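Omission of a single protein chain aside, the complex is shown with its protein chains in their original locations.
Entry: chain A
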Amino acid sequence: MNRHLISAGDLTKDDALLILDTAEELARVTERSIKKLPTLRGRTVVNLFFEDSTRTRISFEAAAKRLSADVINFSAKGSSVSKGESLKDTALTLEAMGADAVVIRHSASGAPHRLANWVRGSVVNAGDGTHEHPTQALLDAFSMRRRLGGLEGRKVTIVGDVLHSRVARSNVLLLNTLGAEVTLVAPPTLLPVSVGTWPCEVSYDLDAVLPKSDVVMMLRVQKERMNAAYFPSEREYSRRYGLDRDRFAKMPDEAIVMHPGPMNRGMEIAAEVADSARSTIVEQVANGVTIRMAVLYLLLGGESA
């Protein structure tokens, strides 16, 4: 495995399976009453969050603490530029503190790549702009595997704002590596013009794709897209691309529903669907901690374990 986890595309199939299998083992630990392992004792993990994301930060924090790492939360809300300190200076500060791993969340695509030039420790991308969110893709794959058995040949439909979604980019890359067949469904305005070069199918018609899907993953529609002419209105989006009860009924009986959260209930997903037994949305949160433990364990634990 690489020293960093910046793009899901950097993972080979063996890397990805190793992470998923490791997570499976760690999940057993998480189910015990004493959840802590001594593996990363004495190692320092910095959570460097330039964007508010309590969910992701807490998930990484819990993961690092369960492996007995020391955790430093470095919250630098707003862009580094508006704060007056450059990303480079922040990186050098962390370097001086002896961070073994830096988990970075940033509004600028590519910020983790830049950070990796300036720190010696491992860089873990916890979401960069509209680029990638590889641990989300890993936890999604982990959740799918737990529900469906394997991923090989499974049909995964990802619905929504693909253009601005780091979750979609990482999922397309990882699921392709793992042998699943991905179909992206969105209004054409919310797909990159070059989406035809991606390793997946593309459709504008959700109803046509649903009956053939093993997994339907709904993406959050950001409020700011609603005012930028990507689609005419919230209601029209919901009618054409929302997963409501009627559409849910068109899915095969075993198919599951996923959402990376936070959801707009009633917009991209109906409440009944989100809360149904075939929804993995709550499991995804729990699996997030497990998969991040696996990532930190494999990036940092290797040499001392």
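Operating definition for what follows: a residue touches a chain if its C-beta (ideal position, glycine included) is under 8 Å from a C-beta of that chain, and two chains touch if they have at least 3 such contacts; residues count from 1.
Note that in this section contacts and distances are computed from a predicted model.
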Protein name as given in UniProt for the chain not displayed, "Pyruvate carboxylase", "ATP-binding cassette domain-containing protein", "Dihydroorotase" or "ABC-2 type transport system permease protein": "Dihydroorotase"
Given A:Ser109, A:Ser203, A:Gln222 or A:Ser276, the one touching the chain that is not displayed: A:Ser109
Identified contact with the non-displayed chain, of A:Glu132, A:Asp214 or A:Glu268: A:Glu132
Absent chain, residues of chain A that touch it: 79-81, 86-88, 106, 108-111, 113-114, 116-117, 128-132, 164, 166, 169, 192-195, 197-198
